[in-house]
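A protein chain is absent from this complex, but the other protein chains hold their places.
The chains carry the letters A and B, assigned in the order they are written, with residues numbered from 1 in each.
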Amino acid sequence: MIMESRLKQVLDQGVFAVTAECGPPKGADPAAILKKADLLKGKVDAVNVTDNQTAIVRMSSLAACALLERSGLDPILQMVVRDRNRIALQSDILGASALGIRTVLCLSGDHQRFGNQPGCVGVFDLDSIQFLQVVKGMRDDGVILDGEPLSKAPDMFIGAAANPFADPLGFRVTRLAKKIRAGADFIQTQCIYNLDRFETWLSMAVDRGLTEQAAILGGLTPLKSAGMARYMKERVSGMDIPDAVIERLAGVPKERQREEGIRICVETIERLKELHGVRGVHIMAIEWEAAVGEIAERAGLLPRPRVPQG
Amino acid sequence: MTDPSRRTLALFYCRNVPEAGEADRQAIEAAYGGHIRLFPLPCSGRLEAVHLMRALEEVADAAYVITCPEGACRYFEGNRRARKRVERTREMVAAIGLEPERVGIVIGSREAPKTLAQLAARIYEETSRLGPSPALKRPGTQPPACERRRSWL
Partner (left out) sequence: MITAEQKPLDEIREMLAPYRRVLALGCGSCVAECAAGGEKETAALASALRMAARIHGEEILVHEKTVDRQCVREFILPLDDIMGDYDAVLSLGCGAGVQAVADMYPEVPIVPALNTEFLGETKDQGYWVENCVGCGDCMLYYFGGVCPLARCAKQILNGPCGGSVDGRCEVNPDVPCAWQLIIDRLTRLGALDRLERIYPPKNWARKQGSGPRKIVREDQQR
């Protein structure tokens, strides 16, 4: 069993960290997620497992993380506040820790309207910032919300998400500060295509001293085609894809656009490596987990450092 | 005494329609032997769904409203409101299983204004083609006990 978050250990070593993401299946077969995990072994430090992403019913993140942990990967448990109240959230943190899961990402979650159970109650008992605070209280003070002591505190490296490209821009860094103050040890950002805008946000974070308090990992999603880029630009909120990127993809023949997308991703990683305050990358290759290894390789991120196992 | 083989029309109208004074109203009603019932309004915007519904229930096979031309309502938006309310009433009428065409609106023309009598004649002719309304209470039929008579304007 992993004794301490691998991601934390890598960051503590001062090494540029690499995480990736995979989604559990819409069914009960463990093989599905283990297959994706296999593609990521040795290519990344830790793997995010999404939690009923887009409000679509999937195998629970907690279960999928346990499967990954047993197969030798270090999972990052994504937890949304949409589906569970404070009792269930705290309970799952205890369970996760007991199962050897050492890293958690506290998120709001996509509204149930977007998923396949739109008639359900959206719980939202806590918001993501309150949840961060609760997990930190459990870990550092050994208590649940409102102070009752735990018999054993969970061990968790706590993360949150940040979107440098969302409205209202002026407020994004205030919110980032709140997340870190609430308990975030690391931050994974929304995928970056507009580096100038990212750097503006980053410099504001640096100015507020936030990059000293939490490790920021820049998010990346390799684009498979110009069509995909256009779709994301128009239909996905909080995304900033400059026209130049779309034109670059559209400028190559269809069968070479994937390669171009990977190239763009690798170039972005090279730039991120140079930026003060960025301590790693988070590669979200949606249904394209195989690309992660290639990107990591070409960006000079392999092999991943070894860390003491428990 | 109305003739069961003839249709009846309830016609609401803005008093600013040409030749729509009290004398005109009486003349038209007399000319049609009570088969057109005319209801003057201070503005067509005063019309509500309940007026049209009650007309269809008790008085007529069809219920229409005549409004002033677009932009000419002396209360600015009365005629537009009337149009929206007629639309809503048509939905209600369809929901009970009655032809929505039994409720309608005629917007007066600026270029070629028609008198109340002319419009009444035209609307009566068109709506009569729909035949007798199955929703209208027929004279001589036994009404349910203790029916209340209420003022509904």
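One rule holds in what follows: a contact is a pair of C-beta atoms (placed from the backbone, for glycine too) under 8 Å apart; a residue touches a chain by one contact, two chains touch by 3 or more.
Note that the structure is predicted; figures quoted are calculated from it, not measured.
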**Study point:** Contacting the left-out chain in the complete assembly, out of A:R82, A:R139 or A:R279
**Key:** A:R82
Study note, to complete from the structure: In the whole complex, of A:A46, A:L126 or A:A299, the residue touching the missing chain would be A:L126
Exercise for review: May I ask which residue of B:A23, B:A95 or B:A112 touches the chain that does not appear here?
Suggested key: B:A95
Revision key, fill the gap. Across A:C120, A:L145 or A:M232, the one contacting the chain not displayed is A:L145
Practice item. Tell me which residue among A:N163, A:Q188 or A:T268 touches the hidden chain in the full complex. Key: A:N163
Point to revise | Those residues of chain A which, in the complete complex, touch the missing chain | key: 82, 86, 108-109, 111, 113-114, 122, 124-130, 133-134, 145, 162-163, 166-168, 171-172, 174-175, 177-178, 181-182, 190, 237-238
Study note, to complete from the structure: On chain B, the omitted chain is touched by residues 48-50, 53-54, 56-57, 92, 95-98, 134-137, 144-148, 150, 152
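Operating definition for what follows: only the chains that are shown with their structure count from here on.
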Point to revise | chain A and chain B, separation of their C-alpha mean positions in angstrom | key: 66
